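Before I ask anything, let me first share the structure, which is written out below as structure tokens.
Only a portion of the chains appears, each positioned as in the full assembly.
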Amino acid sequence: MGSPADVAEKADRIITMLPSSPNVLEAYTGSNGILKKVKKGSLLIDSSTIDPAVSRELANAVEKLDAVFMDAPVSGGVGAARAGNLTFMVGGMEEEFTAAQELLSCMGTNVIYCGEVGTGQAAKICNNMLLAIGMIGTAETMNLGIRLGLDPKLLAKILNMSSGRCWSSDTYNPVPGVMEGVPSSNNYQGGFGSTLMAKDLGLAQNSATNTKTPILLGSLAHQVYRMMCARGYAQKDFSSVFQFLREEEDL
Amino acid sequence: MGSPADVAEKADRIITMLPSSPNVLEAYTGSNGILKKVKKGSLLIDSSTIDPAVSRELANAVEKLDAVFMDAPVSGGVGAARAGNLTFMVGGMEEEFTAAQELLSCMGTNVIYCGEVGTGQAAKICNNMLLAIGMIGTAETMNLGIRLGLDPKLLAKILNMSSGRCWSSDTYNPVPGVMEGVPSSNNYQGGFGSTLMAKDLGLAQNSATNTKTPILLGSLAHQVYRMMCARGYAQKDFSSVFQFLREEEDL
């Protein structure tokens, strides 16, 4: 039972979760891919984070074989996975959602129906783009405030009771010492690596280009994480953008 | 009692609130300014939003006349002002804070001591920079999600239960119809005008330049509101950036 095709021969409910679009395409449409031996009526759920256009392409191919494909990318990270409370964002035919929900509920507290195939990916990509913007914005803001003489904890408190509040400021603050139990207080280890964020922003960028949507901040956020990956931050948590920005100017 | 100097002759606790740095400088150091006749021991509180460097400059001038200057910019908007629950961010000597607090508590629920003179401005500017970034980011994200086939209300709900959550997504959503009682559902009337946001971002930009702080997203947010002002959005609420970005490409 080594290949995806072997799996498809034996199981009629399959969940895949792979690093990127080419891997997913290979697993489904490759020479030993799932589609070689998928049984009629099978439910194939892909929980990878990939281009929504690839999800739609796969759904078409699967449909021709009388099986069902849904995209169901996940958010929540390693801790949520262990605790079984991941969030799944699901795209696909609405009448198949109940079956998917039943399966995914074993792993995730929240299983949300997003719309037709590809919208699960869209929701995931959108969330992560806004997350990246909020994180870089929080890092810039905290850095500026500190240089203007504000205490970081006080600044975080003020932001969090005001309109600057966001997840990155109130739940995952990027400044060491402001919060406990987050990567910034553990030398930016663990968490969600900058290279993963750069990948998701690349997907957002492609989706924006394809739909002719202007994303000024999203696009710049992508370039910031790209630079960080090139300068030694690839494996650090994405909140390390604070460290990337804060270094003092040399004289 | 027409001039600021006249006021200073009669009152020993003065609160000023003016549109920009030159106005404040004129009111204090002009030929009929407060400093011409300020009494020893007076408490001067400036609630304008201006450059922190100007606040520090004024504090120095006031101190030489044996009076006290504090900066105390305000956040909260017209509604909060009417209801008396504005937030004041106060910078100045800590031993004077109690006196300032007593005075400002009449108008604001929250009166926060931020540190030495200028840090009130710093806190205000930092909050509004992060707010602008969060708003543009939310507008880009909602626009991208809609074009990828997501329902706007559903997308907002997903963001708000996930790491993309921010004040602009959960309290002041820029997409018409997603929330009630916000400017986006009232043709972007009322609220906080784009021209005011552009002004605050100009202050953030100056402070960043002066402290040699890189603000990639903050700086781009500034340019976005600058463009909006040039293209008819000056008086609309700053959440109208969604409208600015969303127009369909013509064929």
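First chain written, first letter: the chains are A and B, and each begins at residue 1.
Operating definition for what follows: a contact is a pair of C-beta atoms (placed from the backbone, for glycine too) under 8 Å apart; a residue touches a chain by one contact, two chains touch by 3 or more.
Given the structure is predicted, the values throughout are model-derived calculations rather than measurements.
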{"item": "With 2 chains placed, the number the full structure-file assembly comprises", "value": "4"}
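Keep in mind that, in the parts below, only the chains that are shown with their structure count from here on.
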{"item": "Rounded Å distance between subunit A and subunit B, as computed from the means of their C-alpha atoms", "value": "33"}
{"item": "List of subunit B residues in touch with subunit A within their complex", "value": "52, 75, 87, 89, 110, 112, 114-116, 118-119, 122-123, 125-131, 133-134, 136-138, 140-145, 147-151, 154-155, 158-159, 161-169, 171-172, 204, 207-208, 211-218, 220-221, 224, 245, 249"}
